[in-house]
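What you see is the complex with one protein chain gone and the rest in place.
Each chain gets a letter, A, B and C, in the order it is written, and its residues are counted from 1.
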Amino acid sequence: MSYNLLKGKRGIIFGALDENSIAWKTAERVHEEGGTFVLTNAPIAMRMGSIKQLAEKTGSEIIPADATKVEDLENLVEKSMEILGGKIDFVLHSIGMSVNVRKGKHYTDMNYDFTTKGWDVSAVSFHKTMQVLYKKDAMNEWGSIVALSYMAAQRVFPDYNDMADNKAYLESIARSFGYFFGKDKKVRVNTISQSPTPTTAGTGVKGFDGFIAFAEKMSPLGNATALECADYTLTLFSDLTRKVTLQNLFHDGGFSNTGVSQEVMETFVKDQE
Amino acid sequence: MSYNLLKGKRGIIFGALDENSIAWKTAERVHEEGGTFVLTNAPIAMRMGSIKQLAEKTGSEIIPADATKVEDLENLVEKSMEILGGKIDFVLHSIGMSVNVRKGKHYTDMNYDFTTKGWDVSAVSFHKTMQVLYKKDAMNEWGSIVALSYMAAQRVFPDYNDMADNKAYLESIARSFGYFFGKDKKVRVNTISQSPTPTTAGTGVKGFDGFIAFAEKMSPLGNATALECADYTLTLFSDLTRKVTLQNLFHDGGFSNTGVSQEVMETFVKDQE
Amino acid sequence: MSYNLLKGKRGIIFGALDENSIAWKTAERVHEEGGTFVLTNAPIAMRMGSIKQLAEKTGSEIIPADATKVEDLENLVEKSMEILGGKIDFVLHSIGMSVNVRKGKHYTDMNYDFTTKGWDVSAVSFHKTMQVLYKKDAMNEWGSIVALSYMAAQRVFPDYNDMADNKAYLESIARSFGYFFGKDKKVRVNTISQSPTPTTAGTGVKGFDGFIAFAEKMSPLGNATALECADYTLTLFSDLTRKVTLQNLFHDGGFSNTGVSQEVMETFVKDQE
Partner (left out) sequence: MSYNLLKGKRGIIFGALDENSIAWKTAERVHEEGGTFVLTNAPIAMRMGSIKQLAEKTGSEIIPADATKVEDLENLVEKSMEILGGKIDFVLHSIGMSVNVRKGKHYTDMNYDFTTKGWDVSAVSFHKTMQVLYKKDAMNEWGSIVALSYMAAQRVFPDYNDMADNKAYLESIARSFGYFFGKDKKVRVNTISQSPTPTTAGTGVKGFDGFIAFAEKMSPLGNATALECADYTLTLFSDLTRKVTLQNLFHDGGFSNTGVSQEVMETFVKDQE
């Protein structure tokens, strides 16, 4: 079904790796809603993924870019405007990676080179993207920029490691840059704090399956899926949410405001007996 | 313009007093988006307002109800299902009133009978509405219930008086009832924390014009209007936000996450010199 | 051990029922730290409790007061100043009760007379106490007022019922009144959001033992005890925290900022297998 919610809008979508990705689902839904866009991913991620299928399916072009490199981002933004025929209306930043997690380094035994790399990829890349867009005056008024975050930015999930700190930094960038993008260009900037989602990236985290089951039981409406996240992202790209900015928006079936659910308590009490 | 975002959906809209009301604008936009609804207001408010024009314009019926009276709400819900031909998909609660404010009682010199009356009208009415909907099993799965709130629930705005406490209670009801409505009926419940808005109700608050100007300067995107709030409410009623629940959502041009703006600082510094 | 942290300070302590009470422990610790105070409780609670032992032990007088009755509070404040020989430096509000909980009414099947009574006792009593203190100019500069709260004000704990909403209202009163008490009298007002504590009052809540065990496992430092809460309260009454105001302070071993603990996940995963 389509509402034509994004008819005539142009965008850039970062981070579509494979069909489990939130960015992939978002690209599909944006296409259905009438938006056009450029797909981008890191060259290394593109080799592993199947992004070309997505490009074909949605009639999009792909521009590889390492989001930690300003010159790549400059090329991306310039080419995107050429290809799409005008300034940008929406951007999705769906990038995150912790080298400490990948290498099995515990949070109390970090390798700080890994920490710096993960921070650059997962958080600073969002600033770099916006700085390039801002300097090139590449966003249309009332455009919308969204990055994906996670509740570990507010509360401890022990296996989430330094990604928690990266997400806290990412959400802060959204506020800090959102202020200037709002005042100077009338562009809004928000983060979506999404349920744990069984993407290919997410499954790298230790004990992830158990945690997804736990989150499902904690959330009054259950976990939000990648497709549901795509739908929610559409609303933030649309003209119906023009005054929502500097926000971190929980899209999680209610987990974030649930202290404990009856199901989790029952499981716990049963175990204690 | 219409996206047919609410085609086939049925609802109840509380609190449309006149064309400045957020509820009024929401009713108009819901109508444009293909939704049908019943309008309701307190009998006394209806005498003052022009709600009949809205009903005619949108092809809606009006059912008067004092939202502090459970029997009125029971009648409202039953009749609404009859008129609309099925269970309810969306509800807007836009009701608030402080007798202390109206009577000029300062927050440090409250009349507690006034306090109780304002709390019942502004906050408990939301619980009563949901309890009736819940007991009558009147909501469709994936229905959406929204109440309007204000940032005074989190931070002090000295003239807002006991409405601050009422809004804090209202937002707590949204979480508490949202948990059970989610688990048991798959219905979501949220509050929108809206910019100060020059509605007929809002203008009762002391120094309101000055405050609206201040909020405008503090907000990177400026204040959100009643019409923009209506648009945002549409997204929460739509099928695109099914997993957003138990949230208080700031719709305020970014005011809530701005510590101070450059304009406000400049005004302040100029005055100090 | 004593630091003489409250030497020369005078106060009023509400809600010491028996030796499990946080207020009881606080009275004992304030006494050890050199403070003097009047004890107060509702006449009905006093009959059930053993507050006279506490009064003897700490050399304090007892003034019964129904904290929902302004005239009782006026008498309490006047008599306290007489007995203690001067204005008040600290106040502890430790009062809470839900008739819906006591009568077994579920949150989705509330009796609104019960709701109103519980709100008045648990939340409005805090406003009434402060309004009497403010009008009588009964607080010394840099005095400190503390009320006890619980995290259900922010997140859903399903069995906590309407006490969640009452605590949200209570915390809002602390902010709203704290603003005026700060500006006009240099008095600070805060709430402490305490771990679930096995007091005589707390044990009325369904499934409370299981929940205490759950909170213990969720909290990196374990639950805070009543005695530890008393110690923390001392710091807020002392001259070392003069600029802390309008805050809700979590005293809970870290539960509030823990998304999930390893122990809880292990219990959960084990159960799923």
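Methods note: contacts are C-beta pairs under 8 Å (C-beta built on N, C-alpha and C of every residue); 3 or more make two chains touch, one makes a residue touch a chain.
This is a predicted model, so every value here is computed, not measured.
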Chains still shown that are in contact with the chain withheld from the display: A, B, C
Residue of C:Ala42, C:Val99, C:Leu249 or C:Met265 in touch with the missing chain, whole complex considered: C:Leu249
Full-complex contact with the absent chain, from C:Lys9, C:Lys25, C:Lys128 or C:Arg188: C:Arg188
Per the touch definition above, residue among C:Val77, C:Ala224 or C:Met265 touching the missing chain: C:Ala224
Missing-chain contacts mapped onto chain C: 3-5, 175, 178-183, 186, 188, 195, 219-225, 228, 231-232, 234-235, 238-247, 249-254, 256-258, 261-262
On chain A, residues whose C-beta touches the chain left out of the figure: 70, 107-110, 112, 115-116, 119-120, 124, 127-128, 131, 134-135, 153, 155-156, 158, 161-162, 164-165, 167-169, 171-173, 175-180, 184, 246
Missing-chain contacts mapped onto chain B: 151-152, 154-158, 207, 210-211, 213-214, 217, 220, 257-262, 264-265, 267-272
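Methods note: only the chains that are shown with their structure count from here on.
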Chain A and chain B: spacing of chain centres that average the CA atoms, whole Å: 30
Distance from chain C to chain A - Cα centre to Cα centre, in angstrom: 41
Chain B and chain C, separation of their C-alpha mean positions in angstrom: 32
Multi-chain contact residues (two or more partners), chain A: 220, 254, 257-258, 261-262
